[in-house]
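Dropping the structure in here first, questions after.
One protein chain is absent from this view; the other protein chains keep their places.
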Amino acid sequence: VPDGLFDGVLARGEAAAAVGDRAWLQAMLDVEAGLARAEASAGLIAPEDAEAIARACVAEEFDAAALGAAAASSGNPVVPLARALSERVGGDAAGQVHRGATSQDVLDSAAMLVARRALAPLLADLWGAADAAARLAAEHRSTPMAGRTLLQQAVPVTFGLVAAGWLNGVGEAATRLEQVRAERLAVQLGGASGTLAALGDDGPAVLAALARELDLAEPVLPWHADRGRIAELAGALGGAAGAVAKAAGDVVLLAQTELGEVHEDGDRGGSSTMPHKRNAVAAISARACARQAPGLVATLLAAGEHELQRAAGAWHAEWRPFSELLRSTGSAAAWLRDALEHLRADPEAMRANLDRTGGLPLAERVARALAGTLGREAAHDRVREAALDAARSGRPFAEALQARGVGDAAGLLDPAGYLGSAEAFVDRALAAHARRRP
Amino acid sequence: VPDGLFDGVLARGEAAAAVGDRAWLQAMLDVEAGLARAEASAGLIAPEDAEAIARACVAEEFDAAALGAAAASSGNPVVPLARALSERVGGDAAGQVHRGATSQDVLDSAAMLVARRALAPLLADLWGAADAAARLAAEHRSTPMAGRTLLQQAVPVTFGLVAAGWLNGVGEAATRLEQVRAERLAVQLGGASGTLAALGDDGPAVLAALARELDLAEPVLPWHADRGRIAELAGALGGAAGAVAKAAGDVVLLAQTELGEVHEDGDRGGSSTMPHKRNAVAAISARACARQAPGLVATLLAAGEHELQRAAGAWHAEWRPFSELLRSTGSAAAWLRDALEHLRADPEAMRANLDRTGGLPLAERVARALAGTLGREAAHDRVREAALDAARSGRPFAEALQARGVGDAAGLLDPAGYLGSAEAFVDRALAAHARRRP
Amino acid sequence: VPDGLFDGVLARGEAAAAVGDRAWLQAMLDVEAGLARAEASAGLIAPEDAEAIARACVAEEFDAAALGAAAASSGNPVVPLARALSERVGGDAAGQVHRGATSQDVLDSAAMLVARRALAPLLADLWGAADAAARLAAEHRSTPMAGRTLLQQAVPVTFGLVAAGWLNGVGEAATRLEQVRAERLAVQLGGASGTLAALGDDGPAVLAALARELDLAEPVLPWHADRGRIAELAGALGGAAGAVAKAAGDVVLLAQTELGEVHEDGDRGGSSTMPHKRNAVAAISARACARQAPGLVATLLAAGEHELQRAAGAWHAEWRPFSELLRSTGSAAAWLRDALEHLRADPEAMRANLDRTGGLPLAERVARALAGTLGREAAHDRVREAALDAARSGRPFAEALQARGVGDAAGLLDPAGYLGSAEAFVDRALAAHARRRP
Partner (left out) sequence: VPDGLFDGVLARGEAAAAVGDRAWLQAMLDVEAGLARAEASAGLIAPEDAEAIARACVAEEFDAAALGAAAASSGNPVVPLARALSERVGGDAAGQVHRGATSQDVLDSAAMLVARRALAPLLADLWGAADAAARLAAEHRSTPMAGRTLLQQAVPVTFGLVAAGWLNGVGEAATRLEQVRAERLAVQLGGASGTLAALGDDGPAVLAALARELDLAEPVLPWHADRGRIAELAGALGGAAGAVAKAAGDVVLLAQTELGEVHEDGDRGGSSTMPHKRNAVAAISARACARQAPGLVATLLAAGEHELQRAAGAWHAEWRPFSELLRSTGSAAAWLRDALEHLRADPEAMRANLDRTGGLPLAERVARALAGTLGREAAHDRVREAALDAARSGRPFAEALQARGVGDAAGLLDPAGYLGSAEAFVDRALAAHARRRP
């Protein structure tokens, strides 16, 4: 399990553990085991040798630190791992370990397993966050609050619509990740140069069998030097991180002392120096994790230019950001789920904030209502004058309108009467969630 | 058309033109026209007013520079555009221009149109590059060449397999982009805060009608503050740029003076100072364009955290990288197509390079053949000794094997006899291309 | 001048114009002229030929679009430019144009001139923004306002201290940029491979003379394939953009409707639909520009890996982000200057916001005062209880303290009495500004 000094904040949820050394080691061993079985199914090695190999493929029996250190001279940890595995297997079967494969086959296929395993909790957390957002959307479908554009109060929305936006953003990002998980995680097996020459004519058969063994897709070609799958995964994770960051950022903003429209419930967020503070710790942590994604995506995309049949550096450059991106996005999802599951809305604070601007954000509505008689531009200008007067003098907008001969319009200033399709949109988002939720 | 000092290199193909000011302006006007018609179809405005508005929506009649300058005070170019459009429309219809919409509705929907229009030539160039790669793959299905891993000669491949790798990488990236184009380019319409309040109860109807007018998808919700669509488009473009960069990089490497295995045909690549040089100008330019993608993707992903109902900066921060990413990726695709359509392979040079290492890269094969009698590790060690001897002394590998009592194995050193599934993989890639090519 | 559809927002100030095609073209011509004169000073060409060349180096006489188009086949615009310049010069002097130089020499040296010319207005705007921040810091040295950590009210600060933070951040970033401008903008001259072989033994002399002609530093070596200078410039620009983003972000937050502590004065920020809004347009635009910097810096850094004596793509990949980074950062600086020069603070709003929390943020102070008698942990716990009580029940903090037997501490709740070294820090920032301001 993650246990670093910063992991309390930056390695939340189970996805973080799923990209640790133990997980990688087991994934590599699963590939070696799968390869042996695939070769047995193709008649290349004896079934009992394959089983002997598979039995030895238990991560706990290997020393990750020693393998890591040994990787320095060979350039990757698979070289010492294959040797250590052969030693553990012993006997005749030892000679069948890693047969026909190259280091990158094992590491790339393992990366796909790691991704699949990390995506399970990551997606569970994303869907959990979506569920929590859906509950908020349903509960507050009609709770009026100030809309805010450019961080200035605008025409009203409902808190349900805000939550529906989080729901839909997270839901669409999760849907895309589901798609990548189902379609783009493929086994890699090419041998030294991608021809599977060491397997004679059996290359495609072993490739197909390995895909079945590992329950990964079978690629058209070995993809050792084609990193499109990693680019797609990275892009989808970057999108998910963005959806998390959007929702978390909104929580942070709405939780500001001066707004006070939401807070995270529970016993946390205490400050060492300011005992009264109730920080939105989960949302803040979600942002912190999510904001590492764009740079990691860029690193993975830039590392996609692999030279000829194996990259001289770009491949190795993927290893850490690959894990980090799964970890950061997974942690971001876990934190957002936490934040939304503990989020409490304060409709009274929302109403009080609406009242502060005395209907000014509804100037649009008033201007439109007056446009019929005054003309669009003139109505806009008249209302703008009144609004500026109100904003500057502090007098009520209704009064400022009155002073300009359009006092009848003051009846239009109730925010609850100007919610447009907010509730309909909430319903659409909930319906879409019900459709796409796995 | 692009005509800047660097556009000869950096703005290739028609995608570049499709993201210019003229194209953006027309797209914004198309949205205004579509909106008017959608509102007419919902009975909100008179059909003749809608047509009057639509008739005025001709980019050539507006001054992009003046609109751009006026955007400084309003924060975006739609404010002055809507005013200018009203003036051009005149009469009663003027008051119906931009009705119920906010600036971001117009700009975001226009961005989707710009993307769709730029993706047409971009995808045509990607598919064209794939077609060219397919021709090379078919023609050179069995042409042996050195495999190169970590830029060292490894077991042989065929040039057809190399080209099949380019084909498959580009083809899968194009397929993903097709998917984004078909599913994720959606109209944006939300009004000031995303409730479409100014349209009364007709919001959803107008939204659906506008989607039909513009032939864009209808979103579940207004997505003004949910940038998942842009993240998906960015990720897909980043993936396409990566596929281009991979292929272009290989061309550059194979065209090196000392390899000379490919060159770009045609009258170009001349150097101002070295008249003999035949630079792979198109491939180099493709790399140059493609390498701008990762940073642009990161910018767009980082800009995805929009505050509440409209971002205070993050939205505006998207405009330039959005266009640049389409332009760079489009230019990269156009250059790669050019490079591959003009690429000439030199099978003799490929053979000569293979001969240089005298079968050393086939040591794997020899070691495996000997493993049956000597055991895997011993065979590996014996062959390694011979190989090191050959590499260091320059004596032929066959001779060095002979000196170690395994001379019979020298018959295994013919590269053409050790191509594994190269040809089968070429066939798979060609078949996949035939299936997915639109 | 910039005049694109988005340039009103994204191309503010004179730095933007300084990176346009005209500016680049003139810079390249200045290099050609400087080279001719440098070669004349070394006796390689006749002084009258050099002057004939220099006289022809006028950007207005060349067709940037045609040169750009011609660059497609040669890979860069210098090849056609040198040919066009030779044609314009005519006679014997024509043969001396571009002598001994390679295209990259001209383009890289021109990039340094472009940078220097763009940095002049960019730095003027940064220093102008610093000056405006200094005025705010001085004027509001003692104006209390709520400190906000994690966007929750914390112990008070003064608005002067906030402005002093902007001042210092911008001032340090400007100082670093001044340093890069003075020390790292160096001429590039290496000829085809960096040996200046075409100049015989006169290479170093011509290099030194060219540096003098262009008033750029003389490098130890030709730096055609060593992009450290560009990395340093990029890093410094990225730092400056970050300083701008920080200040602009604070302005946006403090201008929120519910805080209302600052606003940008002047006739702008009007919304097309909400006439009452007074958006912080300049600060928002500053953020929008600044946020493009990190991705551009990454692109330039990633493009720094140039192959051997000239990069096959990485060099060309620098051109656009180099200009964009100067433009974006320059625009960000210009907008921030605008924002701060027009910024108006509202001390009454600041006081009202402080009053909202009734001294709760001063709990730290109370706890410390009580620690002497109660012990640190106990005092902390007692105060935390009172604070939570106040926060939850809405009763005044003073009363909640009273109820816990520590009512005397209520006298400590005046924010103006707990400003610590805020004023001293303001003075330090002003003094530092006076020292470092050029």
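By written order: A, B and C. Residues from 1 in each chain.
Here, a residue touches a chain if its C-beta (ideal position, glycine included) is under 8 Å from a C-beta of that chain, and two chains touch if they have at least 3 such contacts.
Treat the numbers as computed from the prediction; the structure is a model and nothing was measured.
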Taking the entire complex into account, which one of B:L25, B:A163, B:A236 or B:A255 touches the absent chain?
B:A255
Write down which of C:L5, C:A71 or C:V157 is the residue touching the left-out chain.
C:V157
Among C:G203, C:G260, C:G330 or C:G359, which one is in touch with the chain left out?
C:G203
From A:A46, A:A70, A:A403 or A:A424, the answer for touching the chain not displayed is A:A70
Residue ranges of chain A at the interface with the undisplayed chain:
2-10, 12, 21, 24-25, 64-65, 67-79, 82, 98, 102-103, 191-192, 198, 248-249, 252, 267-274, 279-281, 283-289, 291-292, 294-299, 302-303, 312-317, 319-321, 324, 328
What is the set of chain C residues that contact the non-displayed chain in the whole complex?
75, 86, 94-95, 102, 147-151, 154-157, 161-162, 164-165, 168-169, 172-173, 176, 191-201, 203-204, 220-223, 225-228, 231-232, 234-236, 238-239, 241-243, 245-246, 249-250, 253-254, 287, 290-291, 293-295, 297-299, 301-302, 304-312, 361, 364-365, 368, 371, 375-377, 418-422, 424-425, 428-429, 432
Absent chain, residues of chain B that touch it
146, 148-155, 252-253, 255-259, 270-271, 273-280, 284, 294-295, 298, 302, 353, 356-357, 360-361, 363-364, 367, 380, 383-384, 387-388, 390-391, 397
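Operating definition for what follows: only the chains that are shown with their structure count from here on.
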Copies chain B and chain A - interface residue numbers shared by over half, same or different
same
Best-connected chain pair, where connection means C-beta pairs in contact:
A-B
Taking mean CA positions as centres, which chain lies farthest from chain B?
C
What are the residue numbers in chain A that touch two or more other chains?
148-151, 154-155, 253, 294-295, 298, 302, 364
